[in-house]
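Presenting chain A:
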Amino acid sequence: MYSNNFVFVLIFMALGVLLPVGALVVLGPLLRPNHPTRAKTTTYESGLEPIGDARIRFNVRYYLFALLFVIFDVEIVFLYPWAVAYHALGVFGFVEMVIFIALLVIGLVYAWKKKVLEWK
Partner candidate 1 sequence: MFGILKGLGVTFGQLTKKKVTLQYPEVKPVWPERFRGIHEFIPELCIVCNQCARICPTSCISLSGSRDANKKMRIDTYDINFEICILCDLCVEVCPTEAIRMTDQFELAAYSREEFYKDMHWLYDNHKEHGTYHALQEAKEQAAKEQAAKEQAAKEAGAKEQAGREPVAASEAATGGET
Partner candidate 2 sequence: MMLFGFPITGETVAFFMLALIIITSGVFLMTLRNVMHMALALGGVFLGVAGIFVILGADFVGVVQVMIYAGAITILMVFSLMLTHSGNKAEEGPEVGAVRGIATFVGVAIVVGAILLVIRHTSWPVSPTAMQPYHQSTVLLIADALFHTYTIQFELVSAILTTALVGAVIIARKEEQ
């Protein structure tokens, strides 16, 4: 049965969880020393006491990349079924996809022109 494949994936996933959990939670405390001291648990900043807080607000640029990523990820999602069925779809499918891509390229070009893609 096809769904067995998903069971197999699930087993992999479970092992993937078990391995770190086993190593960190079960095996770890048995093997590892644990003597935290103040100096040890200080945040590393080139050997000095950290100045100020690390969690500052970041540049909006990161958000814009994530935004582009979301939009284009969605595009890829629609491209995949098209690619799979490409032979069956023929010219009509091709034209449809050209329009689809063209619209998104307009968005990309817009972002490009707006210098979203520049990293200043």
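The definition used in the following text is that a contact is a pair of C-beta atoms (placed from the backbone, for glycine too) under 8 Å apart; a residue touches a chain by one contact, two chains touch by 3 or more; residues count from 1.
On how the list was made: all candidates are chains of the complex that A comes from, given by their letters.
Just so we're clear, the structure is a prediction, and the values are computed from it rather than from any experiment.
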- Message: Once the contact definition is applied, which of 1 or 2 turns out to touch chain A in the complex?
- Response: 2
- Message: Touching residues of chain A toward candidate 2 in the complex: what are they?
- Response: 2-3, 6-7, 10, 53-58, 60, 62-64, 66-71, 73-75, 77-78, 80-82, 84-85, 88-89, 92-93, 96, 99-100, 103-104, 106-107, 110-111, 114, 116
